[in-house]
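Here the complex is missing one protein chain, while the rest keep their positions.
Right after this comes subunit A.
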Amino acid sequence: MVDPVYEVLARSALVSLTASLVAATIGIPLGTWLALARIPGRGFVTALVNTGMAVPTVVVGLFVALLLWRSGPLGDLGLIYTVRGMVIAQILIALPLITSITMAAVQLLPPELPGHLRSLGANRWQVVARIWVEARLPLLAAAMAGFGHAISEVGSATIVGGNIHGHTQVMTTAIVENVGRGEFGVALVYGGVLLSLAFVVNGLLASVQQRGGAWARR
């Protein structure tokens, strides 16, 4: 049985938006900490994060699948071939990108800003919150990049999700499947719909970003 397009689309959006949201929740604080902390080993962690951006999604999918496999260390959780398993894989895919862009965004702010905010009487959390406000535009770009990376990947979605109709099929795996069957027309429809979804989400974020940029230049 073939899933209706809207159902696959909704699943794609759910998986990638959830994964991007969770990755941003972890990646933005992590990137901020890496940008501001003066601790030994920071360079090593930064190198790891940057390497994470270059890891193919199919490799991420392989590692997540090995962990979640029924006989694997987290097999008891029953997450293999589930939407939740796919979300976990996509979090790992989006996380290095969001962390790395956040780090760069915070490092682009005036280096004296944290000390300046402290000298104005901010406590630690107020300093971090203000830094995020000041870097809001690139942080939004980080979230957009994370979402774009997650929704366009096919490797981990295939391996971890299994492309099960009615359960784990998403837009990218549906495209691959239809191309495999020689149904290029259907694949093109899926591709167009996927592009539209990416365009709408990124368009919304970009309009927020542009409004923020325009205000700062006024």
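Just so it is clear, contacts are C-beta pairs under 8 Å (C-beta built on N, C-alpha and C of every residue); 3 or more make two chains touch, one makes a residue touch a chain; residues count from 1.
Basically, contacts and distances are computed from a predicted model.
According to its UniProt record, the chain left out of view corresponds to "ABC transporter ATP-binding protein" among "ABC transporter ATP-binding protein", "Putative quinoline 2-oxidoreductase, large subunit", "Chemotaxis protein CheA" or "ABC transmembrane type-1 domain-containing protein". Shown as candidates are A:133, A:188 or A:204; the residue that touches the absent chain is A:133.
When the omitted chain is restored, the residue from A:70, A:116 or A:167 that touches it is A:116. Touching residues on subunit A toward the chain that is not drawn are 110, 112-113, 115-116, 118-123, 126, 130, 133-134, 215-218.
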